[in-house]
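Only one protein chain is missing; all other protein chains are in place.
Chain nomenclature is as follows: A, B and C, assigned in order of appearance, with residue numbering initiated at 1 for each chain independently.
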Amino acid sequence: MPSENKSTQPGIMTTNSYGKSRVRLTKIVREGDIHNIKELTIDIQIQGEFDRAFLSGDNSQIVATDSMKNTVYVLAAKNEFESIEEFGSILAEHFIRTYKHVSGVTIEIEEDLWQRVVLDGKAHPHAFFGAGGEKRWCQVATDRTRATVSSGIRDLRVVKTTASEFWGFIRDEYTTLPEVRDRIFGATIASTWVFDKADHDFNLCYEKIRSAIIEVFATHHSLSVQQTLYEAAQRALDRCNTVKSISLIMPNQHRVPFNLEPFKLENTNQIFITTDEPYGLISATISRK
Amino acid sequence: MPSENKSTQPGIMTTNSYGKSRVRLTKIVREGDIHNIKELTIDIQIQGEFDRAFLSGDNSQIVATDSMKNTVYVLAAKNEFESIEEFGSILAEHFIRTYKHVSGVTIEIEEDLWQRVVLDGKAHPHAFFGAGGEKRWCQVATDRTRATVSSGIRDLRVVKTTASEFWGFIRDEYTTLPEVRDRIFGATIASTWVFDKADHDFNLCYEKIRSAIIEVFATHHSLSVQQTLYEAAQRALDRCNTVKSISLIMPNQHRVPFNLEPFKLENTNQIFITTDEPYGLISATISRK
Amino acid sequence: MPSENKSTQPGIMTTNSYGKSRVRLTKIVREGDIHNIKELTIDIQIQGEFDRAFLSGDNSQIVATDSMKNTVYVLAAKNEFESIEEFGSILAEHFIRTYKHVSGVTIEIEEDLWQRVVLDGKAHPHAFFGAGGEKRWCQVATDRTRATVSSGIRDLRVVKTTASEFWGFIRDEYTTLPEVRDRIFGATIASTWVFDKADHDFNLCYEKIRSAIIEVFATHHSLSVQQTLYEAAQRALDRCNTVKSISLIMPNQHRVPFNLEPFKLENTNQIFITTDEPYGLISATISRK
Partner (left out) sequence: MPSENKSTQPGIMTTNSYGKSRVRLTKIVREGDIHNIKELTIDIQIQGEFDRAFLSGDNSQIVATDSMKNTVYVLAAKNEFESIEEFGSILAEHFIRTYKHVSGVTIEIEEDLWQRVVLDGKAHPHAFFGAGGEKRWCQVATDRTRATVSSGIRDLRVVKTTASEFWGFIRDEYTTLPEVRDRIFGATIASTWVFDKADHDFNLCYEKIRSAIIEVFATHHSLSVQQTLYEAAQRALDRCNTVKSISLIMPNQHRVPFNLEPFKLENTNQIFITTDEPYGLISATISRK
């Protein structure tokens, strides 16, 4: 068997990309006694003229991924930013401007959210507790002509205990699910939205869209996950004008009624088996007309 | 090599236990339009006269773990309970009373916490969102003479950006850590407390101890994780008289200052590498005098 | 604030999809005393005319995701298959043929791999142990005109302790990484390949490509992750003619030399800090000429 010998080369490289993933940054900003904490995890990917590295191990075009990691910390130190979208743009522009042979940059940032401790009704200046599994997310994708900013929520866990029905679906030989007029509806929602104008307040938009989703989830009388998802997306577009499209992904995390009949009890829609899998997965993208 | 043949029997069984783990229960309680949701994960372990099952495969003493699972759902349907500690006691007593050859039962319950959605300042009757990674926990351990109830918090994530020092520790040939007068202090706290009286309000105690821990974490000027942990435990004992001892476990989740010198910048205690590992792990138990 | 009222409808739905995820199947096939076990996790997504469900909650076009789950088990019972690709095709064809309003189906299958226990040099007929974290994977994507089959490996963990260099990369103000002529190279490889002919042996191809990747990883003197990845892809195309393109993703999981100087010791390329994050992430697709 050949070993050190090169293979014949039956293929040509059609795409390639590389970068650094999970660069973890804590930044403290102090305004007098009031401290703010940001904890971000950053992924960087770049495209460009890197063929020589792949084909012959010539690294002269390669920005080391270790240097990318350094760049995150250095630019975080040098720049003020109000949102992850801003910091993502700073990073994307840095790479595209500094390295002429880089044709595209994608920055993804996930933010761990912290909530200020409140004591005796007063927000504490420098102590925080974890604001849940929910994360804020953004992606800034740049090429030499334009940048696209997407923002999002990840892991927004919700449940409602009524006002959810599911019936009228196809019944055929593969169907055993009974129709139900009152079920639990639980999901861990992810949403991503894309901006179409340069001028927007990312933080305000985040709050508005998050509220719109939770509000629709809570108040909409649901005939299907599909219908609630669609309505939440419309409400979000309605609330934030700078967004041109929004995607929602809703896993339908089933609570299965436990069969109490063998125990001579009736399950009055009260006792359920909580399950993680399998789960329904519903997604759609709604774009502004 | 022998296969079906029995081994020689060089040993005797000194302990054994069995049960069902991760029984997941959702229970909805409705008070008119107002719904409450409880989502619990229950682990059951029993000890007793089960030697014949181990030694000869005679299962006549064995309560099937599947029956234990059924019991969780049946007893959840038949009983009202205000706290996981109460439900744990109901389960523990059931097994010890029903099966005479069972000598000990341990029930552990973890509660996923849900927070009511608030719209226009009004709590929603049936919609909830995930109240973070934090979980409530309890253990009820019973033998034929008495039961011990322990309660706890798991995964309480906190961070403070100042008022934490660490210096004056042993400096020897293995020491490279600089002394520091102002550092970030982050932890994911677990606490377990043991009650000594039969008569107590588990839910109130939980709130009081949780507040005490967060309050001390926020306000205590820390010279070490040890000192803050100790103070938090004392405060908790102070707030809840029915608790006879409390344990705290605090992982010290380091934020490491990023060295900006190679980039001709000064790190004014502002830019850090967030790390998960390695981490310091400090624990202690404080018992009421 | 409006609640039950519909939002204004500023958007139109541009894409949607739904299905069932993480349907977990164990299938035992017996050939006399010799048993075979397959453990698969299946994800199903369908596209088609589902607008009425999203827009008005009319579910008459909806195949319940619960029925999709049933279908997995029923078709697994009715059909023999030699590979996950075959079973994926059976599922995809079923959905596209049975439901006229379904325009596209995507099936993804992940296989947990089991290895037969060997006792006294003999393969055991019905006992197995876990063959590592490595998983086999496939995707079958069908519309009404054609199906595309992709196959892959996930979580193939490898490490080599020498024959890996990294130097000659860009050195600028963001660079602190030293050049290195002998480093550890570790990765958890994922690879996906696409077939271009109807007639192929999926299992044989899997074995050939897996061997090609491991062989190149082991024997290639690496000047960069990029170069090794490229060579592995070429070798794979060389070994399996029915594959028209292959993608590889290689996270560069760093082992960082521990600085022994403060302890008056020299690190002779022997003692390292094992890290999970951050990591370099290199990917490319190589297509047959």
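Throughout what follows, a contact is a pair of C-beta atoms (placed from the backbone, for glycine too) under 8 Å apart; a residue touches a chain by one contact, two chains touch by 3 or more.
These numbers were taken from a predicted model, which means no experiment stands behind them.
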Of C:12, C:180 or C:271, the residue in touch with the unshown chain: C:271
Residues belonging to subunit B that touch the chain removed from view: 1, 3-4, 6-24, 43, 45, 50, 53-71, 74, 98-99, 166-170, 172, 174-177, 215-216, 218-227, 229-231, 233-235, 237-238, 245-246, 251-252, 276-289
Residues in subunit C touching the chain absent from view: 24-30, 35, 37, 39, 41, 70, 73-74, 76-78, 114, 117, 119, 124, 126-134, 156-163, 184, 188, 214-215, 217-219, 255, 258, 260, 262-263, 265, 267, 269-275
Chain not shown, touching residues in subunit A: 1, 3, 119-120, 173-174, 176, 262-263, 276-277
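By definition in this document, only the chains that are shown with their structure count from here on.
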Interchain centroid distance [CA atoms averaged], subunit A/subunit B, Å: 29
Whole-Å gap between the CA centroids of subunit A and subunit C: 21
Junction residues of subunit A - those touching two or more other chains: 24, 70, 74, 215, 218-219
